[in-house]
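All protein chains but one are shown in place.
Let's look at chain A:
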Amino acid sequence: MVLRRFLPALPPLLAFAGILAIWELLSLYFGLDGLPPPSVALRQVPVILTDPQSLFDIVDSLRRMAIGIVLALVFAIPVGLWMGRSRFAAAFFNPLLSVIYPVPKAALMPIIMLWLGVGDASKILVIFLGVTLPLIYHSYQGSRAVEEKLLWSAAAMGMQPPARLARIVLPAALPEILVGCRTALVLGLITMVTSEMIARQTGIGNLVFQSLEMGIYDTVYAMIVIIGALGFILDVLFERLRGWLVGWAEPAQSIIVGST
């Protein structure tokens, strides 16, 4: 009974243990300063997490990431849904998007800093840019795939086109939109860290690079582990939210997390 409940947790635990073992072996074998064994590096994790300054940095990063993602959601979902329902909108935005998509958004950071300085605004804008495109893309796909007869059924009940976008297209496309959101969460985390490495002030990325410059490698690795754990926790929380929001959907929505 107890065994059966914990059995699903076994493969991921094994995977983590495997990574730690390989890391430990590699660092013992090479004996490099820049590659401390996990037994040393991981000891820094509780130290970082109990240090008020580091905690503040982490929370500050997450705050910027949240603002950037929320802004992107507010912008990207309506645009994507509109593109999916209007041939004009699709023809207008599609070429723009395919030009902008492959540009690495973090590489724009130095330019954006020229306009907005090194503060929150630049970083939030970069995060916004980093997550907007996959959100638009998935909202667009979801909106385009909405079964026509759902819209017809609503129209027969007297629902007008603008209301249909919010009350039929949005919920019908939600499973696909949430696939985009999951990608956005990962990309947001990546862009957040990158932006802080370029515009150093506060934040997780800054912590990593400061420690790196000062040669405190165990802290660097501990931070990388913390970033990974953050991604993992956000993903688990997001999956909860997703199950709650689109439990009604047919399964078979395969999730592919895009790359930068």
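What to note about this one:
Convention: contacts are C-beta pairs under 8 Å (C-beta built on N, C-alpha and C of every residue); 3 or more make two chains touch, one makes a residue touch a chain; residues count from 1.
Criterion: contacts and distances are computed from a predicted model.
Hidden from the displayed complex is a chain whose UniProt protein name, among "NitT/TauT family transport system ATP-binding protein", "Quinol oxidase subunit 1", "Anaerobic sulfite reductase subunit B" or "Pyruvate dehydrogenase E1 component subunit beta", is "NitT/TauT family transport system ATP-binding protein". Here the missing chain is touched by one residue of A:P8, A:P52, A:P95 or A:G158, and it is A:G158. Of the candidate positions A:R5, A:R87 or A:K149, contact with the unshown chain belongs to A:K149. Checked against the full complex, the one of A:I69, A:I112 or A:A172 touching the unshown chain is A:A172. What chain A contributes to its contact with the hidden chain is residues 147, 149-150, 152-159, 168, 171-172, 174, 246-250.
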